[in-house]
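Here the complex is missing one protein chain, while the rest keep their positions.
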Amino acid sequence: MRFRMAILVFFLCAWVSAYAEDSLEYKVKAGFLLNFIKFAEWPAAALGDKDTPIVIGVLGDNPFGPLLEKTVQNREVDGHKVSVRKYKQAKDAREAHVLFIGMKGEQLAGALKALEGSPTLTVGESDAFIDAGGMVRFVIRDEKVGFEINPASAKKAGLKIGAQLLRLAKIVGAKGE
Amino acid sequence: MRDKIILLVEDNPDDEVLSLRAFKKNNVTNEVIVVRDGQEALDYLFCAGAHAHRDTSIQPTVILLDLNLPKIDGLEVLRRIRADNRTRLLPVVILTSSKEEQDLLRGYGLGANSYIRKPVNFNEFVEAVGKLQLYWTLLNEPPPHTANA
Partner (left out) sequence: MRLRDLSIKWKFVVTIMIVCVSAILASVAVLFAFEYSAMEALLERDLESISRVSASNCTAALTFDDPQAANDTLSALSAKPAIEAAGLYDKEGRLFASYRRADDKNTLPERPGSDGLEKASHLTLIGPVMLKQERIGTIYVRSDFSTLSNWIGASAWVFAGVVLATALAALLLSSLLQKPFLAPIVELADIARQVSAKKDYSLRAAKHAEDELGLLVEKFNEMLAQIQTRDSALEQARDELEVRVQERTRDLQETNKELEAFSYSVAHDLRAPLRGIDGFSQVLLEDYGPRLDETGQEHLQRVRSATQRMAQLLDDLLSRSKVTRSTLRPSQVDLHELANAVLADLRRQNPERQVEVTVDAPLIAKGDPGLLRIVLDNLLGNAWKFTSKKERARIEFGKTQADGASVFFLRDNGAGFDMAYAAKLFTVFHRLHKASDFPGTGVGLATVQRIVQRHGGRIWAESALEQGTTFYFTLPNAEERP
């Protein structure tokens, strides 16, 4: 029993430490999601008036846990409140201004397809995210969180990404484009 | 005393009379020849004019010469006497009423031997003439006769 207890504690610790690592990474990524809002520009219709909050959505797997809600809590951007919403269906997520998509493969492609024509800044972290037609992909460079941006797909969606943000990112294009 | 002639050159007849009287009062025995102007004086000395016939070897011992003379004045007569070899050594006494410095200087300058101013006082005049005669005809040795040639 004692042995079982020790193993349990070990695994527990390992999980906790892994979570802790994950949680620091995702805390940064959550901040980035918020900050993307500041360097991107939406069509006026998409933003609405001041009472309309800016929505950061999460589609598919949510690696942030509660971090995203914590990050945006009480934050305003340009006078707009920021809120976090979770979506099951991609078609529902069209209202989000920034959308983290925790999907891969066929599922991701379908979601992106469903979002076509919507002024939503799509963010992901899977390897093929850009090739699938995503706009911003988190990467780990030199043990730091960075990102790749495909400005062409953003433009297709009617979004303008600030030059400064582009300067920080690795600019990429989707395969076949 | 024929060779001791006194030549008196005097134009004033009063003075002539008084002079002759003075000679007489002094018992002067010399022959006194009177000429009455400068021209006549020169004629006599150089045996010319009215005196052309005269013996030229005989010349006066002393000439008493007035200065204020008609025709040729006394100083001119003196100049001509001194200018001529025959007469240049003759003693000439100027006897005149002038005491002008100019006349004295010119008289001596032309070679007068003596200069006497006629006194107004006759007694003094007689005395002066007496002394003159005594000095020039008796005391004074005349120049040698040969010089007169």
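Order as written gives the chain letters A and B; numbering starts at 1 within each chain.
Keep this in mind: a residue touches a chain if its C-beta (ideal position, glycine included) is under 8 Å from a C-beta of that chain, and two chains touch if they have at least 3 such contacts.
Since the model is a prediction, treat every value here as computed from it, not as a measurement.
Residue in contact with the omitted chain (choice from A:P66, A:G110 or A:G162): A:G162.
Think of the hidden chain as still there; on subunit B it touches residues 12, 14-15, 17-18, 21, 68, 97-101, 118-123, 125. On the side of subunit A, the interface with the absent chain consists of residues 32, 35, 38-39, 77-79, 144, 162, 164-165, 167-168, using the contact rule stated above.
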